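Removed from the display is one protein chain of the complex; every other protein chain stays in position.
Lettered A, B and C in written order, each chain numbered from 1.
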């Protein structure tokens, strides 16, 4: 488990190395393709996140006190966004997830490329990730 | 009975002699005061003309085949307008009234001083005057 | 203190002649004038941003959506609502009130009662009458006294567990009376009734804090507060609006549509079907900013001064009677002169360049109360001056002389 802030800095550094939008987008698409895919049996309505313009399914499992996230979406750019989030949030303990700051999103200029609706979608995803952490804590208490 | 067109020309001439609005309005007010007033017993809802911003009552009687109009209003400028109309339309035979042109109204610049609602009121008055003529003809046939 | 000369530069419309005379615009309660800043925001929108909002995914659409939603946030802060989505954009006060009266159709029965005041604008009477007709609910009318105050002890008699809704204006457009809305709201809440405050004449004159006043519903028209025509807001508490059914269907207000089952979206979208007045809303934002910069305190102080001064001057005219002399009153003076019809007076004032409103001011019950067909109404805004009042008084005196 790497420290969440360190991962965030890493991502910000990666994105700042691109000097045009096409490269940034191609990288997002690449990330999207690398997303740890959700087991098809969890791709159910119950795991759908509301507020996204494309469908986003999110699933979590606990492994050794840490939360492992898998996800999928029908849009590749959305997958890229989730891949970034999962890189930060997955394999962390619930407390860290609950307290995690997310200002790295502003730093990589993602919001510039998101419509308000999609920005809402992004917020919904983060909320959902944190909700899983809350739920997992309640369960283990 | 003077010819209706002659009366209209007369009115146009009178109004064109004023070179400022205040004189024109004062003349209208004067005309308003000279309006042949309706007998109070005819000042009933039935004789109210719709579409005017102030109340206008109109009554007609037949005398020797000619229509005699009397009227009243609670606003003096409106009375002035009716006075002008009555000067043209009263004491004429129904056929002349029905066929009368009313372009003298444009010529005296009255419409310039009327809001669209009041212009509607003016049209309503003329319509009413003509309706009396129609009715009187139907009755006498 | 306001620097009126500087302010007036923002309103080129005021600087013109009508009928050969300097325009004196005293018809602000009907619609206020629009400063350059607001007009510029419209031009800017159409020349740089124009695009349909919400469902769009391209740059212009994103910009337009952001600008539109920013105005919602601005109004939410300006009026201190608890949540931005409690601000619903409508085409104006009239539409706002109708959204509420339509929405309550399912919630009232013939056992319920509704209260309205005698002083209301038709927009706050007719929809309420329609609602009562649809549901059989009983309509109680708070009467007023001859100063133009609501008679609160009559209101106290009406208010009961049966009362479900109360409709009262913040300020009467015909008389200028500022109504005791806190009293009415508190009394109503004691029995569980909800209150709609018609704020068409309120928001332009003083600060309003929705949460502090515990307001259930409030309505505003942008065109009465330096904004454009065709937009306004309905404010409602979230929990109340959530319970209300939308009676207008269309695009944007739904979650999902199919012929089997359609589900409605969340606030504020539920009550904003179809393409809204996007340019209008953005310009409304500019208007709020403009008024906020001037400062509502300054506005109120200046308008009060005009009101006092003008009232005093008018009272010196023989035969002139003012309708509405409530202690708590603003920026509106309705009057008649003995023996002269309001219509004649208005017409002559217009010839003198003075724009006033005449007639029943969409408040016929008020006219019926005073047994008059109408009044001449002067109404001020912050850009008006004492000099304008002096000119108006002079014109009025000449008009009276001509007409008597």
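Everything that follows uses one rule, which is that a residue touches a chain if its C-beta (ideal position, glycine included) is under 8 Å from a C-beta of that chain, and two chains touch if they have at least 3 such contacts.
Since the model is a prediction, treat every value here as computed from it, not as a measurement.
K.L.:
Tell me which residue among C:66, C:129 or C:385 touches the hidden chain in the full complex.
P.N.:
Considering all chains, including the one not shown, the answer is C:129.
K.L.:
Touching the left-out chain: which of C:31, C:80, C:311 or C:385?
P.N.:
Here the residue in touch with the unshown chain is C:31.
K.L.:
Suppose we count only contacts with the excluded chain; which residues of chain C make the list?
P.N.:
Interface residues of chain C facing the absent chain: 12-13, 16, 18-19, 23, 25, 27, 30-31, 33-34, 38-39, 42-43, 46-52, 55-61, 91-95, 97-98, 101-102, 118, 121-123, 125-130, 139, 141, 221, 223, 228-231, 247-254, 256-259, 262, 273-280, 343, 346-347, 349-350, 354-359, 361-362, 364-365, 368.
K.L.:
For chain A, enumerate the residues touching the unshown chain of the complex.
P.N.:
Touch with the absent chain occurs at residues 21-22, 25-26, 29, 53-55, 74-78, 113.
Everything that follows uses one rule, which is that only the chains that are shown with their structure count from here on.
K.L.:
Per the definition of touch at the top, where is the C-beta contact count highest among chain pairs?
P.N.:
Contact tally peaks for the chain pair B-C.
K.L.:
What whole-Å value do you get for the distance between chain A and chain C if each is reduced to the mean of its CA atoms?
P.N.:
Roughly 47 Å, centre to centre.
K.L.:
Roughly how far is chain A from chain B, going centre to centre by Cα mean, in whole Å?
P.N.:
81
K.L.:
Roughly how far is chain B from chain C, going centre to centre by Cα mean, in whole Å?
P.N.:
Between these chains, centre-to-centre, one finds 39 Å.
K.L.:
Quick check on chain C: which residues sit in contact with 2+ other chains?
P.N.:
None at all.
K.L.:
I need the residues of chain A touching at least two other chains; which ones are they?
P.N.:
none
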